[in-house]
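This structure is in structure tokens; I'll ask about it shortly.
Heads up, one of the protein chains got dropped from this complex, but the rest are sitting where they should.
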Amino acid sequence: MNSPQYRQRAIQLREELSDEYFILWIWDEALGAAGKPGQFYEIRALSSLANLQTFHAIPKLFKPISIYDNQGGRIGFMIKKVGTGTNALSRLRAGDTLELIGPCGTGFPVFRGRRILLISGGIGYPPLWYLQKELINHNQIYWMHGGGGQADVFPCDEIWTEDGSIGRKGRVCDNLEETITKHEVDTVYSCGPQGLLRTVCEITNKLDIEHYCSLEAYMACGIGVCHGCAVPIGHPEDWTFKRVCKEGPVFNAKEIRWELF
Amino acid sequence: MNSPQYRQRAIQLREELSDEYFILWIWDEALGAAGKPGQFYEIRALSSLANLQTFHAIPKLFKPISIYDNQGGRIGFMIKKVGTGTNALSRLRAGDTLELIGPCGTGFPVFRGRRILLISGGIGYPPLWYLQKELINHNQIYWMHGGGGQADVFPCDEIWTEDGSIGRKGRVCDNLEETITKHEVDTVYSCGPQGLLRTVCEITNKLDIEHYCSLEAYMACGIGVCHGCAVPIGHPEDWTFKRVCKEGPVFNAKEIRWELF
Amino acid sequence: MGAILNDIWGNSINAVKLLTTRLGKLELSTPLLVASGTFDLENFEFFDPACLGAFVSKTITREPKKGNPPPRLYETEAGLINSIGLQNPGLDKFIHEKLPVYRDKLSMPLIVSFSGSTISEFCQMLETLEASAGIAGYEVNVSCPNVENEGIAFGTDPDIVFELTRRLQEITDKELCIKLSPNVTDIATIAAAAEAGGASSLALINSLWGMAIDYRTGKSKIKKGIGGYTGCGVKPVALALTYKVAQAVRIPILAMGGIYNWQDALEFIWAGASAISLGTANFINPLAAPELIMGLGEYLLSTKKSINDLKGKVEI
Partner (left out) sequence: MGAILNDIWGNSINAVKLLTTRLGKLELSTPLLVASGTFDLENFEFFDPACLGAFVSKTITREPKKGNPPPRLYETEAGLINSIGLQNPGLDKFIHEKLPVYRDKLSMPLIVSFSGSTISEFCQMLETLEASAGIAGYEVNVSCPNVENEGIAFGTDPDIVFELTRRLQEITDKELCIKLSPNVTDIATIAAAAEAGGASSLALINSLWGMAIDYRTGKSKIKKGIGGYTGCGVKPVALALTYKVAQAVRIPILAMGGIYNWQDALEFIWAGASAISLGTANFINPLAAPELIMGLGEYLLSTKKSINDLKGKVEI
């Protein structure tokens, strides 16, 4: 299974995390064997073009959602309601049908014997959960996660909230340089909102530390054909637009041309 | 209440007639006092423009539906599922909200002491039901109704079906000339599909009999502002497009310029 | 302003001020108008007229026009196709029968939409209208075919639009708004021609070409074949053209095309519109106008911005 597949799968379980966050679990052994940390699926609440004729409801695009967990085929998607597509997903219950295209993208490189820092913001958490399970037995890991408030944070080593309602008050990258030094970090993995990632990249580039950064982009196809999800990647004098859905979503922090966003 | 009003009303009762036909009952004394036989409402299953933002479902036009019954405010709409709008209406249950604009149009003229023929086809039945209740004590009435098959016919004096499954086999206008003569009819009211109405008009015009014919048209506003529902009305050399929703839906058969449809 | 707004905003004078806008020579109490041909006095049964900054009447022509044969309407997945064919009673009947009623009933400025098939016909019509009281301005519908110019619609040729506008502005001192068609290669040049000719504002867009066919029978849903496409599905096009025109001219823009709610209205204001019109939305939601103006007012109040503060400030 090299290229993304299209599947319709029943939702086995729906887990409620808060008003805004929930997890959908499906079961598919073949997809489970194919997926790697950092990859994602384009998913959607089952929509039929037949609806166009009967209900005049126009089906919409799939939405990219990371693999949050993968237990040999028990695949989980942790989702935050933010707009139309994720709200439609949030109306799904166990037994309802999910449409999936994936696994998409390349995922994180996986190492052994490193001192690793995971840093995530908001909905950047899910892919790092799957990643840390892959890394945990072979590396030293420190995971920092930040969010707006209490609802946006999840289990990890160090929690930050902007409103200070739980954990440390501020942005998760506020003390980053010190943390990296203190923990003698040699490898950083990050995922989250653009502003956060940009700051993390600046710091790791300055400290010249290996950093794999998972980017977001608005997507149409999710499989590399439309070039809609492009981000500028490469050296300052020799960059091109790479596809988040195909060459990404994970890029080497040194190559992300933030100045061109 | 001279002009059509906009209301949202709860559905009091939903009556099932068959797979395709159903009746929705609402309660509104003021609207009840305003409505006359032959008038109609533009109705719709409650849709919110807010849906555009939350569900990306685009609200659609209201649909013209005749007043089928009006018992001093207990207003009934008898509806056949044919497409998007009527299917949306068919999903409504008691307690759901109906949006209404009306009463629209001018309705049938009401007489006393006449020998009246009512002739309806398919979904032309509902306005004549309300009309005959108004006429019944002061006129002699003979009502012929036709439809495709058993599901399309309703109580009246003479039933026709095209498949012969009940009543006489054929089109309800097949014997019309004889019936008019036999019953010494002086006034005809009709409502139904265009083909039927056209034939009935030809016959009554030939026999020079008073005939009020209720026409259908695709509508946008229902209140006379868009000129979308126009039909050619007048004398052969001096006709104009009149609005089914305002000057109609009832027109004098002699004035309907079928040759221009 | 009207009770409707005060109800919501607790007699707040601020919201009222924030909503005022200028369309050329007219100071409007709200930026909300109604699109020609989609609204008339009947609609005021549904809501408080104070919502509207001005009223635009259905396009009239010099002679009465029968209009197109039915069916004239078809609703698509995301909009409406119409083929009314400018049915109207003609200039005389308008002046003697409709205008007095408007004078009587309207509590806001009346903008009369009219159209002709030669420049001199446009001019004659305007002279006649100028002689009547109760008109605050004109919307010039240039989408009619031009009989002097091989039947090509007026609105597609910048030179004709310039000449027409120049001649019309000599006749009137009132608001002169030219309504542009979207079915052109380069709307910005046409807009600039209208401005150069002396238009005091521009309205856009009129309907796009549209068609629908019954897939079972092959019959056109509209008797004349091609009709005018409006509503939700045209919004991205209308917004793009509004932005293009806003970049090309300095006179105010009255924008329309698929505006259904206050969020849509804001998009057009950001893109450069001084005022916006509801067209197809009036059919889809009888309360579209009051809901729009309440939503917009609340937004302006909460952000403490006026229409003027937002107008054209889109960030590209």
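Assorted remarks:
Should a chain be cited, it is by its letter among A, B and C, assigned in written order, with residues numbered from 1 in that chain.
Simple rule for what comes next: contacts are C-beta pairs under 8 Å (C-beta built on N, C-alpha and C of every residue); 3 or more make two chains touch, one makes a residue touch a chain.
What you see is a predicted model, and the numbers here were worked out from it, not measured in a lab.
Checked against the full complex, the one of C:F55, C:Y138, C:F162 or C:Y243 touching the unshown chain is C:Y243. Only one residue from A:G32, A:G73, A:P193 or A:G224 touches the chain missing from this view: A:G224. The hidden chain makes contact, of the residues A:I11, A:I75 or A:I101, with A:I101. In the complete complex, the hidden chain is touched by one of A:P59, A:G73 or A:P193, namely A:P59.
Interface residues of chain A facing the missing partner chain: 3-6, 47, 49-50, 52-53, 58-62, 101, 217-221, 223-232, 240-241, 260-261. Even with one chain removed from view, chain C keeps its contact list with that chain: residues 76-79, 81, 156, 183-186, 208-213, 215, 217-220, 223-226, 229, 232-237, 239-241, 243-244, 263-264, 266-267, 270-271, 310, 313-316.
Following the convention adopted for this analysis, only the chains that are shown with their structure count from here on.
A separation of 57 Å divides the Cα centre of chain A from that of chain B.
Mean C-alpha position of chain B lies 34 Å from that of chain C. Among the residues of chain B, those touching two or more other chains are numbered 58, 60.
Within chain C, the positions touching two or more other chains are listed as 77-78.
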